[in-house]
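Only one protein chain is missing from this complex, and each of the others stays in its spot.
When the chains are written out, they are named A, B and C in that same order, and each has its own residue count from 1.
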Amino acid sequence: MDFSYSDDTESLRAHVRSFIREQIIPYERDARQTPHGPTDALRQELVAKARAAGLLTPHASVDMGGMGLTHVQKAVVFEEAGYSCLGPTALNIHAPDEGNIHLMEAVASTAHKQRWLRPQVQGHIRSCFAMTEPAPGAGADPSMLRTTAVKDGDDYVIHGTKWFITGAEGASYAIIMARMEDGTATMFLSDMDAPGIRIERQMHAMDSCFAGGHCVVTFDGLRVPSANVLGEVGKGFRYAQVRLAPARLTHCMRWLGQARRAHDCAVAYAMERQAFGKPLLEHEGVGFKLADNDMDLHTAQLHILHTAWLLDRGDSCNFESSRAKVICSEASWRVVDRCVQVLGGRGVTDESVVMRIFQDMRAFQIYDGPSEVHRWSMARKIGQAHTRAQQVSA
Amino acid sequence: MDFSYSDDTESLRAHVRSFIREQIIPYERDARQTPHGPTDALRQELVAKARAAGLLTPHASVDMGGMGLTHVQKAVVFEEAGYSCLGPTALNIHAPDEGNIHLMEAVASTAHKQRWLRPQVQGHIRSCFAMTEPAPGAGADPSMLRTTAVKDGDDYVIHGTKWFITGAEGASYAIIMARMEDGTATMFLSDMDAPGIRIERQMHAMDSCFAGGHCVVTFDGLRVPSANVLGEVGKGFRYAQVRLAPARLTHCMRWLGQARRAHDCAVAYAMERQAFGKPLLEHEGVGFKLADNDMDLHTAQLHILHTAWLLDRGDSCNFESSRAKVICSEASWRVVDRCVQVLGGRGVTDESVVMRIFQDMRAFQIYDGPSEVHRWSMARKIGQAHTRAQQVSA
Amino acid sequence: MDFSYSDDTESLRAHVRSFIREQIIPYERDARQTPHGPTDALRQELVAKARAAGLLTPHASVDMGGMGLTHVQKAVVFEEAGYSCLGPTALNIHAPDEGNIHLMEAVASTAHKQRWLRPQVQGHIRSCFAMTEPAPGAGADPSMLRTTAVKDGDDYVIHGTKWFITGAEGASYAIIMARMEDGTATMFLSDMDAPGIRIERQMHAMDSCFAGGHCVVTFDGLRVPSANVLGEVGKGFRYAQVRLAPARLTHCMRWLGQARRAHDCAVAYAMERQAFGKPLLEHEGVGFKLADNDMDLHTAQLHILHTAWLLDRGDSCNFESSRAKVICSEASWRVVDRCVQVLGGRGVTDESVVMRIFQDMRAFQIYDGPSEVHRWSMARKIGQAHTRAQQVSA
Partner (left out) sequence: MDFSYSDDTESLRAHVRSFIREQIIPYERDARQTPHGPTDALRQELVAKARAAGLLTPHASVDMGGMGLTHVQKAVVFEEAGYSCLGPTALNIHAPDEGNIHLMEAVASTAHKQRWLRPQVQGHIRSCFAMTEPAPGAGADPSMLRTTAVKDGDDYVIHGTKWFITGAEGASYAIIMARMEDGTATMFLSDMDAPGIRIERQMHAMDSCFAGGHCVVTFDGLRVPSANVLGEVGKGFRYAQVRLAPARLTHCMRWLGQARRAHDCAVAYAMERQAFGKPLLEHEGVGFKLADNDMDLHTAQLHILHTAWLLDRGDSCNFESSRAKVICSEASWRVVDRCVQVLGGRGVTDESVVMRIFQDMRAFQIYDGPSEVHRWSMARKIGQAHTRAQQVSA
């Protein structure tokens, strides 16, 4: 049992921390931020900073140009990066690229890696992950997938509509999930400028932290050569799991950073702002909220580290990553909501960064599986574990 | 004990309901809505609709051109109006005008009423209420008021900075709260185009439902003739209570309408959207949320009606309006937050009206006294009531 | 809209209040209280007090010897009686007799009423309601009923095991729910000393407020003449609803009284006990709890009154009584749990009556349908109402 980090990891943390505070936070009021995320010019400028600091795409393999971080190291780096809403963009560790890079490393062929992954790790291009569909298609229940891929000669022809496709606008390539004629699912790789891909519109979302925003994308007879199947045909659902378990956890890491930022703002304000004859913090009604924040932040961190450690050991962690996702998304949200309340009027305006964190974070309880789906998945696994334990003892 | 409405009130409810659904909801996607609320052109158009329907400024006295509604009738009408985010603007019952009209009716002189109140009731002009100040001034603790009014001949000269002044941009007149040399507070009336009033900027708030948004306003040597003191000198804090107890309750009414709207959207979606083989509503994880919504909505309504009935009896209701404010602001928020979760991705984008309700409503737990201040006020009154009861029985 | 009580009801409230405080509370430390409720001697003594005060069995019809209270009047009287854990026993309005009396009034024949109801209303005898069964029988899901009734000549012969049969020990008669050969259910009336009825044991429950405790009862060839079918054959499930909707609500009333008692104890303690230089109440951590208590108590009361008023109007109130049951059982529990915390060590010992209230009340979230079953029932009805509303508007 050892809760300490290695010296290397501590140095890395210190490096990322000062990088974010000194070089990235000053950009937070930069005008090149839109309701659909930072512009590409801003993104490139931030990425250049991270590149210069030796911190770009640190989770990618050393081979591909990253730092080959362990999951525990990612926990440290991603949380520090998340302290600024622009940090994950700067380090090239934001969704969906972060998860796509992980998936590509695990599954893509050498040719695919050369073509798409390497420039992505270098921060030159972005990608999107085209799975979610409008009703009655695949949402919380991925088995409802309606986008189809039909073999036609050496190509597959894809038809369907996707939405909430984060980062589609401005992405260079997409990973597309489609249903095969036999009911299985396959992932396909395609350049975004291929004929047959159309970005219908950018959706108006409450968050504004993802470069490219969230888009409705139509595949209207998109042709993908067989060679651009990602991994093997028919393994789409399995690969989605490969991507999701760590992707959920990296969301937890980044949002923990944002929650910590909100908490620090609230503490500073509660120390300084007076009411009824003393600083806010000395009112139990405020002080208890800050204590609860500390508890939630530490809880989230412990779950992240424990799950990351399990992933580093090679466990698949489907149960644990569901658990961490529910705990972290709900705990971080409670923290930010309390901060809004402590900050009063400032918390619901851009006088404080907390309003933006509040708007950016709410969806975290929904994407990559809403809390309800994870609770249900956990319940079934608890039942199965009970049955197994009984069989062992019988 | 009678929970039924009079026939007149029921007719009025039906009238407002169909007015809102048929004439106002169609405007909800109207482009003349800005981050700082509906434009004046849109506001005038909506007000004209309500005027034509005989529903404009219904809470004002008949004398001033309103319908002289009781508080219970207001509960019915305001909730129905609140069903659309534009309803309160249309009926001219939104904050801060609604509360200002109430205060002016109670305290203003005949001359003041003629000059400012009558055109306001007719929907021609708007007003603002200039009390809240940036740190270290008056926020949750009004006694920290720092704006000063100094007698100079027959005028008062006012210096100070206010913020979160809702509706200041575009308002014709202001009610200004300032500290006197003897430490008491006084309310002053002034046209907004008077020299010495400067709108520094509109704040970037999460809500966008209030015409004019929220402004930083500076009084830099504003001269107000003695004749434009509202009511009596030195009674500012008392008048703030006259305004606040009903104003808190009308917030509860309007937001209950918004919460109900969100719930209706969530129910419709949960009936229609399938996942894992059945409609969302048939999953207990969703169905329980909708049941909890119903409980919260009905709880809010009962507290509103009870407090409104007490106000109609002439009770001052300081305790009860604090209680209703805490209960309604927290219950309505839980409802809307659950709706976001039920709606999934739709709930965090403008695919659904619920996102906007979510963004508009959060501040309700903060303004007109944050929950913490009301809980504290209630606790002290509970203690005082206990002491009184003991003295009686001793 | 009128939240006031009639003068008669106010007088009745005052009468019950002083009766409980002056005559019943002094018995609370009476040694004739067992883990299975007050002894019969104590019960008779308390009942005699209520009889002398003209308050015995006030919900029964005037015909049968009661006061024929409306549901709203019951709300007032039962809450006042509930202020002492012995109050409902004294007034003969405790479960299960209160509900059984209601059911007998509604369904029983004149002969049955003469034989069983009249002496019960007079407080001479008690009854029990034999529905719940151990697994795999009828619990939260009544359709799982396994006790059988088979016609044999002019008799029915009943076999089965029941548990959680409150008050069985010492009861004079039972209402027995059994499954017929055609799958329907019927209610039967039987003296408890009939051959074929055996009380196996009294269960060790956390509560101790119900006379007779909770028993396991076996029916082993119990013969019930056809004449002692309660109401009509095959209508058992329907009658269960007749009994349950008001029975749920009377639980809410009585427990609200207990919650109010706990709150009063906590307020008194928080005013008197000092810590860290001031009374507990002046610590926000305690004061906020008391404010929350007040909110929960008033919420529970408003739901009770509203549902009672609907029942008085003749509505069946299945939805509303489910809703009130969930709200009141959870709100009252939160109140009592907060009181325990405020009282500290005293709250978890019999230094305060609150410990007993805590132990007595927990089961209220379980019996007469656990919260989960009511939430589910509400959700389905919300869905049905939505469908009906759509059909109307289509």
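In this text, contacts are C-beta pairs under 8 Å (C-beta built on N, C-alpha and C of every residue); 3 or more make two chains touch, one makes a residue touch a chain.
These numbers come from a predicted model, not from an experiment.
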item	value
In the full complex, displayed partners of the excluded chain	A, B, C
From A:145, A:209 or A:267, residue that would touch the chain that is not displayed	A:267
Touch criterion as defined above, residue of A:40, A:141, A:191 or A:284 at the omitted chain	A:284
Option touching the unshown chain, where C:50, C:197, C:217 or C:340 are the choices	C:340
Touching residues (missing chain, whole complex) on chain B	283-285, 288
Missing-partner contacts on chain A, residue numbers	1-6, 72, 267-268, 270-271, 279, 281-282, 284, 286-288, 290-292, 294-295, 298-299, 302-303, 305-306, 309-310, 323, 326-327, 372, 374-376, 378-380, 382-383, 386-387
Interface residues of chain C (partner: the chain not displayed)	132, 135-136, 139-141, 144, 163-164, 203-207, 214, 272-276, 283, 285-286, 340-341, 344-345, 347-351, 355, 358-359, 362-363, 365-367, 370-372, 375-376
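Here is the rule we use: only the chains that are shown with their structure count from here on.
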item	value
Type of chain A:chain B copy interface by residue overlap (half), same or different	same
Rotation angle superposing chain B onto its copy chain C by C-alpha atoms, nearest 5 degrees	180
Geometric centre distance via CA averages, chain C-chain A, whole Å	51
Chain centre separation in whole Å, for chain C relative to chain B (CA means)	42
Averaged-CA centre spacing for the pair chain B and chain A, given as whole angstrom	38
Multi-partner residues of chain C (each touching 2 or more other chains)	284, 288
